[in-house]
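All protein chains but one are shown at their positions in the complex.
Up next is chain A:
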Amino acid sequence: MGGFIQSSTMRKFAMALSGLFLVFFLLQHFIINLTSVTSPDTFNELSHFMGTNPLVQVLLQPVLIFGVIFHFAMGFILEAKNKKARNVNYVKYNGGANASWMSRNMIYSGIVILAFLGLHFYDFWVPEMVHKYIQSHPEDATRYYAETIAKFESPVRTGIYVVAFIFLMLHLLHGFSSSFQSIGWNNKYSKALKGFTQAYAIIIPLGFIFIAVYHYLNH
């Protein structure tokens, strides 16, 4: 991987691909979550499938974890390199005059998302792993819905989720369309694509917020 990642253009490409993969994962996660509002039974079925299917557990889950770690690690590496590329800062730097806040602060929105992922893993992933692989419980395909909505009884946790998704929105508003530029896709369809990516960046996080708030209000 050394040679691959040594060039700035390849780092950019790798960042874009891992980002696009995570964007796609987000959609799948969102669709499953949405069923927790529309049909608890479907939610249980889908969660059971994701939690027990060997392909998902042994192949997709490690790929996802690798994707997440890679995207974050690369984000920090790029930030450090970019800081080094300007060793003396401007006294006056009018960044807002030529670039969006989102594009200039990807590292900060990224850090908030990383912190959120810590909480999210602690809330769901760690208990799942313990439940499945450490303590051996008889498999109960109907437990997921109740376990999930129980997390949203706390207003603090629900609030944290809401804030995190706002930062995810900011991150995606730049990151999603930026990925296409990085893989060299800039042509007459780019404007339409940008519209789509921005709609996605707003709708999906708002959807996640809706689901969290819905369960908080209905517990």
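What we mean here is this: a residue touches a chain if its C-beta (ideal position, glycine included) is under 8 Å from a C-beta of that chain, and two chains touch if they have at least 3 such contacts; residues count from 1.
FYI, contacts and distances are computed from a predicted model.
**Q** Quick one: find the hidden chain's UniProt protein name among "Acetolactate synthase", "ABC transporter ATP-binding protein", "Protein-arginine kinase" or "Succinate dehydrogenase / fumarate reductase iron-sulfur subunit".
**A** Record says "Succinate dehydrogenase / fumarate reductase iron-sulfur subunit".
**Q** Which residue, A:H48, A:R104 or A:R143, contacts the hidden chain when the whole complex is considered?
**A** A:R104
**Q** Determine and list the chain A residues touching the chain excluded from the picture.
**A** 6-13, 78, 81-82, 84-95, 97-100, 103-104, 106, 174, 178, 181-187
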